[in-house]
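Part of the complex only, each chain left as placed.
Chain nomenclature is as follows: A, B and C, assigned in order of appearance, with residue numbering initiated at 1 for each chain independently.
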Amino acid sequence: MISSRNEVTEMIVAAKVAKGITWADVATKVGFSKEWTTAACLGQMTLDEQQAKVVGDIFGLPEDAVRWLQVVPYKGALPTAVPTDPLIYRWYEVVSVYDSTMKELIHEEFGDGIMSAIDFSMDIQREPDPKGDRVRVVLSGKFLTYETW
Amino acid sequence: MISSRNEVTEMIVAAKVAKGITWADVATKVGFSKEWTTAACLGQMTLDEQQAKVVGDIFGLPEDAVRWLQVVPYKGALPTAVPTDPLIYRWYEVVSVYDSTMKELIHEEFGDGIMSAIDFSMDIQREPDPKGDRVRVVLSGKFLTYETW
Amino acid sequence: MISSRNEVTEMIVAAKVAKGITWADVATKVGFSKEWTTAACLGQMTLDEQQAKVVGDIFGLPEDAVRWLQVVPYKGALPTAVPTDPLIYRWYEVVSVYDSTMKELIHEEFGDGIMSAIDFSMDIQREPDPKGDRVRVVLSGKFLTYETW
């Protein structure tokens, strides 16, 4: 029996490489954005029954695994407090270098509160540029105001 | 004598609150984006002589401080490996929850490499929304490919 | 010049002991709950101009400090990742022992999402009990659902 979502993620990752599937294809079949679909397949989001079946078919998962895809996962999994992979580290570096800037400017515009990481979406695109193409990432999160009571 | 950029940042922050200056105003006077200007005033970027003088005038800084603004700072300053301020933490959470997603999708589109955090810009805007306004952040970084040699 | 909210918090704490003021009294004068008011005086919440003036009068703060009370603070300040004070540690222990329980039951009731710590309130009361009075804490936070996009 499968005892964690992690085992399902490993099955998906192994099947993806073995079968040469792309995330873009998976997203098209599931019918949602490639960002959300990838996060879901990698164990960060919960799928509904219909989505889980599609994903199960694509990767050839057993029935138990399909059921696990519908269970809310334990999210977040940086293997170390500070990430070591260079691509992921650059994001941590952005947080480290621009944290006070983001804090100051968001508060200057919105007052006290946060940008939600739950009511949130992300879009990753290639931005053609003659000096070398760029990665363009748009993050959009609802602003949530601190309540006074 | 001033022995670190940090002392200059404290002078700027103290003057900003005492005089009620906004970052938007500073950016207008300096002539660059509010994101870059704020990062520079908060000790993360290097100013040229002209920019440093404008910032010195706005905040009433001594000559020594104006000179320090032109010195490359020791960047990055998360007080702890995992940030505790809720607004900043949400960004760390985005890294934690979506790290594998970003890694997979950027590599699927561009191959092996990273999104630069140096040849990089950031734009923070209010996104009006009837269900509650959103914070929209656009990050743009040049894609850098791993070299084979 | 004052260069951080922390200095204001120290002034408030020093004045509170020197003058023998209670948080309940401060809350009454500010006109909000004792929980929010205490958090605000201890540097975790932003006050509006009117509230800041009342707090400034109560603790005899200089004008600069009153202005700092209106600046969004860098929140959260556990001196160590795991708190050492026994009263505060017990809360960390509750998180440690009951984390999986809270996760399972909130997801069983609401699906995937979180209980907000921003649109959030807390109420602390004495609960008389013949076997020894109890501390009763009610936490109420809006449930936020993970979006699919």
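In this section, contacts are C-beta pairs under 8 Å (C-beta built on N, C-alpha and C of every residue); 3 or more make two chains touch, one makes a residue touch a chain.
Being a predicted model, the structure only gives us computed values, none of them experimental.
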Quick one: 3 copies here, how many in the whole complex? 10
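FYI, only the chains that are shown with their structure count from here on.
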When the CA atoms of chain A are placed over those of chain C, what is the turn angle between 0 and 180 degrees, to the nearest 5? 180
So chain B and chain C: same face meeting same face, with over half the numbers shared, or different? different
Cα centroid separation between chain A and chain B, in whole Å? 24
I'd like the Å distance between the centres of chain A and chain C, where a centre is the mean of that chain's Cα atoms. 31
Whole-Å separation of chain centres (CA-atom averages), chain B against chain C: 29
Tell me, which residues of chain C touch at least two other chains? 74, 118
Can you name the residues of chain A that touch chain B in the complex? 22-24, 34-35, 38-39, 42, 44, 75-78, 81-83, 85-88, 90-110, 113-117, 120, 122, 124, 126-127, 129, 131-144
Give every residue of chain C touching chain B within the complex, in rising order. 1-4, 64, 67-68, 71, 74-78, 81, 117-118
Per the touch rule above, chain C residues touching chain A in the complex are 32-33, 35-36, 45-46, 72, 74, 103, 107, 111-114, 116, 118-121, 144-149
